[in-house]
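Only one protein chain is missing; all other protein chains are in place.
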Amino acid sequence: MGNCIQGCKDYFSRQKNTNIRLTLPVVCFVWQIAMIILFGVFIRYDEESDTHWVETKAHDNITSDIENDFYFRYPSFQDVHVMIFVGFGFLMTFLKRYSFGAVGFNFLVASFGLQWALLMQGWFHSLDPQTGKIFIGVESLINADFCVAGCLIAYGAVLGKVSPVQLLVMTLFGVTLFAVEEYIILNLLHARDAGGSMVIHTFGGYYGLTISWVLYRPNLNQSKRMQGSVYHSDIFAMIGTLFLWMFWPSFNSAITDHGDGQHRAAINTYLCLASTVLTTVAISSLSQKTGKLDMVHIQNSTLAGGVALGTAAEFMISPYGALIVGFFCGIISTMGYIFISPFLEKTLKIQDTCGIHNLHAMPGVIGGIVGAITAAAASESVYGKQGLINTFDFTGDFKDRTVLTQGGYQAAGMCVSIVFGVVGGAIVGSILRLPIWGDPADENCFDDEVYWELPDEEEEHQESIPPILEYNNHMIHKQQDLSESNFSVEHCES
Amino acid sequence: MGNCIQGCKDYFSRQKNTNIRLTLPVVCFVWQIAMIILFGVFIRYDEESDTHWVETKAHDNITSDIENDFYFRYPSFQDVHVMIFVGFGFLMTFLKRYSFGAVGFNFLVASFGLQWALLMQGWFHSLDPQTGKIFIGVESLINADFCVAGCLIAYGAVLGKVSPVQLLVMTLFGVTLFAVEEYIILNLLHARDAGGSMVIHTFGGYYGLTISWVLYRPNLNQSKRMQGSVYHSDIFAMIGTLFLWMFWPSFNSAITDHGDGQHRAAINTYLCLASTVLTTVAISSLSQKTGKLDMVHIQNSTLAGGVALGTAAEFMISPYGALIVGFFCGIISTMGYIFISPFLEKTLKIQDTCGIHNLHAMPGVIGGIVGAITAAAASESVYGKQGLINTFDFTGDFKDRTVLTQGGYQAAGMCVSIVFGVVGGAIVGSILRLPIWGDPADENCFDDEVYWELPDEEEEHQESIPPILEYNNHMIHKQQDLSESNFSVEHCES
Partner (left out) sequence: MGNCIQGCKDYFSRQKNTNIRLTLPVVCFVWQIAMIILFGVFIRYDEESDTHWVETKAHDNITSDIENDFYFRYPSFQDVHVMIFVGFGFLMTFLKRYSFGAVGFNFLVASFGLQWALLMQGWFHSLDPQTGKIFIGVESLINADFCVAGCLIAYGAVLGKVSPVQLLVMTLFGVTLFAVEEYIILNLLHARDAGGSMVIHTFGGYYGLTISWVLYRPNLNQSKRMQGSVYHSDIFAMIGTLFLWMFWPSFNSAITDHGDGQHRAAINTYLCLASTVLTTVAISSLSQKTGKLDMVHIQNSTLAGGVALGTAAEFMISPYGALIVGFFCGIISTMGYIFISPFLEKTLKIQDTCGIHNLHAMPGVIGGIVGAITAAAASESVYGKQGLINTFDFTGDFKDRTVLTQGGYQAAGMCVSIVFGVVGGAIVGSILRLPIWGDPADENCFDDEVYWELPDEEEEHQESIPPILEYNNHMIHKQQDLSESNFSVEHCES
């Protein structure tokens, strides 16, 4: 009886907490209307996606439509798009009963964030001073997807512990912070970071980890039964892993220079990731008594190489250099899952559901360092005179910059991304602690039940369960208050 | 004993009804042989896929192989191909026990239809009067995939209620009707519809709905236990949703003009779909007492924006215009699932398994209207003189057409697609009512058992079920005729 009352209490407290029927629609509607107004004021097609291109083209002596930037970048854009929606979404389906939330909220957050990203990045990077407009093309779409990636990384740290409204708030501030740090790193410091080791992964990683730290749940073990995977959910997660892994060369080459820049970035990332797989498998196997592999490592650490080559992929790091980066990233990331994640949780009180520290934060920092070293070590003999200028964009205000100075600015850029992640995460985390966002109770974490209408599984079970069990089921419904032993006796006497 | 006899009867009646061992192979073989003969007579490589291109190219002063249409369209073609086979296929796997039929018959129907589409579209659109041949290239493949999409949309309305033979018949006539209405809309009326709001979605939607209406099953609730999803099947369906959603910009831009045309169509569709996701989530959350989300809405309504921008994606609808279209489509489509689908089923006797009315028919009509309005509102100040001519192809016979007239013809095109869908569907539906197609009985709908050899699940259960249950299972097999209570006693006395 006491249990029943407690249960009722739980039921109502839970209802009260997680009802998002008001907040979620309001946020979605208000936001979308705001987007429409702001797009109406600011966003226009750029010259390559405008019908006037027929004249622009003639004016610029472009002889063929194939030189439209669309054909340079659209295939990479679509690959990046798949990484954002299927890659990140399915990677997070590994939990046994949070796949709807993983794929569904990822979908919502990305759709929400990419619109704001187009505006924020536009204001900071490409606002035309004469017209006051932002002109967008396929490269803007890629950048918006990149920006969203930072927020989805942060989602990985708090997966299962926040409400969709909190996610939208996290994304709103995340995109804003992203645009500012990106502006500082790429424009003011003039650091190179085409694949976003710093601006995407380091920032997103520390942003998410700090938020998770602020939202620390000391009683999270109350939902321990929902943590961990089941066989099928691990295979769903592999869909995410593989699409991220396969398309990472497109991610790192999507906005690099036309021609050899995109070509080289793709080759480097391809090689680096292959190397990561081997060392991930090696460390995973070493970590178990009988050498069995752990799916968590295979799903995540195999991707660390792509993260760590985000900055240097477009440089002349050379094929064996790419392999070396992948080699160490596989080791470090897998060791992170084995040793560092438990330490973070127990000692630093950072609960990191997907282990983004091992997949994004650490490899991102490695990527920043690799980028700084590679830049500082660049030379005209390797790059060629013009090649060096093109690769590091030593033009305009920066035409006298040396590679050593560039290395320093790269390192500075990495620090900026960490600072933005940690400070921004602390502030946003505090906002998310307000008791108005409908987040789940500790015992309801990692459970789709809270925010999703789940299909009724009972019928299916009755299908596959033999009659005797159906009978048992039937009895149980009548007698749920009986203790186990009583029930058993009753069962036999009947 | 009575149950057993009844069971036996059911068994045999079911066998008799759904045996497709003769019809399915015959249709497949005859059809495929006919295709080979017709292809032999009519279909040839076009000049860009023929080895003579080396000469053609020189003749046309084309300096680079990259100007072959292949490089303009092949990446989009592959995205469209994924939408047809994985997108449509997996979107329909949501039912708990019809995933084989969803993916498998989708595969069969699409492979069957695309061959016929190449011929039909070839005869109507690109038959060379001199040689009497149809010359195909990558754009033909995209158009064939588009044509098939119309039939797969129709499949969504009758999913689980028809035999594969019926699907092939539906596709045979569907492709034929499609080619005719497409010829009328695009060539005679000279309406623009690159992404197929009218020719694909409106036609396909009403074609399927009318067929479903003709095939109305009053006793469909006999297979109620098989309707609805289970947890895993909903995640499989999300694979379909996401690939459709991500690649829709490729769908709407696949056959638009080279250069800015493809570029703009992709941008518009990308924005429109993002907007749709937010309003879909908002309405879905509003529709439940506690604001929980419904997977049906997330899986389907999020795509409505792509449908509705099929006509206008290549126009200068402007980025905020695309957002507005998406905004309303998300609302209308989700409301459709909540209010209109039950109404259609109860009042109009239209059983629409996948809700194609909300995902294709309504948004398609909206797309037609948006296209008509956008066309009528086009102006030289926005498009530029040459841009306007290029976008609406005001050349040849149509070089004096005004945008207002164009708007009228767009609206007329939409009516044509509805008429073809409804009238064609009524005729084809009547043909499908003949008792020779092997369709399932009412109580066997939505069940893969009928047309597929299903893996034996028993063993798996024995694996995971503890010994006591295996024992129970064992006993059950011996004693299935005993009533439940008897059985229970027997069990305890043994």
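Note that the chains are named A and B in the order they appear, and that numbering of residues resets to 1 at the start of each chain.
Keep this in mind: contacts are C-beta pairs under 8 Å (C-beta built on N, C-alpha and C of every residue); 3 or more make two chains touch, one makes a residue touch a chain.
The shown structure was predicted, so the numbers you read here are calculated from the model rather than taken from an experiment.
**Q** For the chain not shown, which residue from A:Phe124, A:Tyr183, A:Tyr216 or A:Tyr383 touches it across the whole complex?
**A** A:Tyr383
**Q** Of the listed residues A:Glu67, A:Glu345 or A:Asp393, which contacts the missing chain in the full complex?
**A** Once the missing chain is taken into account, the touching residue is A:Glu67.
**Q** Which residue among B:Lys57, B:His125 or B:Arg217 touches the omitted chain?
**A** With B:Lys57, B:His125 or B:Arg217 as choices, the missing chain is touched by B:Lys57.
**Q** Sort through B:Leu91, B:Leu114 or B:Leu242 and give me the one touching the missing partner chain.
**A** B:Leu114
**Q** What does the interface between subunit B and the hidden chain look like in terms of residue numbers?
**A** Here the touching residues of subunit B are 15, 18-25, 28-29, 31-33, 35-37, 39-40, 43-45, 48-55, 57, 64-66, 68-71, 74-75, 78, 81-82, 85-86, 89-90, 93, 97, 99-100, 103-104, 107-108, 111-112, 114-115, 136-138, 141, 164, 232, 236, 239, 438, 450-457, 459-460, 462-464, 466-469, 471, 491-494.
**Q** Of the residues in subunit A, which ones touch the absent chain?
**A** Touch with the absent chain occurs at residues 64, 66-67, 71-72, 75-76, 79, 96, 225, 228-235, 238-239, 242-243, 245-247, 249-250, 258-260, 262-264, 266-267, 270-271, 273-275, 277-279, 281-283, 285-286, 288-295, 298, 302, 316, 318-320, 323-324, 327, 382-384, 386-388, 390-391, 457, 461, 469, 472-473, 475-476, 480, 484-485, 487-489, 491-492.
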